[in-house]
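For reference, the structure is listed below as structure tokens.
Note that one protein chain of the assembly has been removed; the remaining protein chains are unaltered in position.
Right, chain A next:
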């Protein structure tokens, strides 16, 4: 399944029943999912904060590139790998 059909035009959103949430007691971001909660690394958290069901993958990449003053192709590669992994794990879905 990995890497299937992801392009810069893909719109990604959270699978139903999955969300990014701020854990105010432990002061960190968490992914809430069916019967488990897991901690995204800081980079994944920045990506997931931009997932709103309207932005394309390309828009997310360029926003991160400008925010962190990093090359678009480097950020793009990392984000594609991460999104593809989170899709396999049923956290994200591609519309």
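By our rule, a contact is a pair of C-beta atoms (placed from the backbone, for glycine too) under 8 Å apart; a residue touches a chain by one contact, two chains touch by 3 or more; residues count from 1.
We adopt the following convention: contacts and distances are computed from a predicted model.
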Not-shown chain resolves in UniProt (candidates "Ribose import ATP-binding protein RbsA", "Probable membrane transporter protein", "PqqA peptide cyclase" or "Carbon starvation CstA family protein") to "PqqA peptide cyclase"
Determine and list the chain A residues touching the chain excluded from the picture. 1-2, 15-18, 21, 23, 25-27, 30, 32, 34-35, 37, 87-90
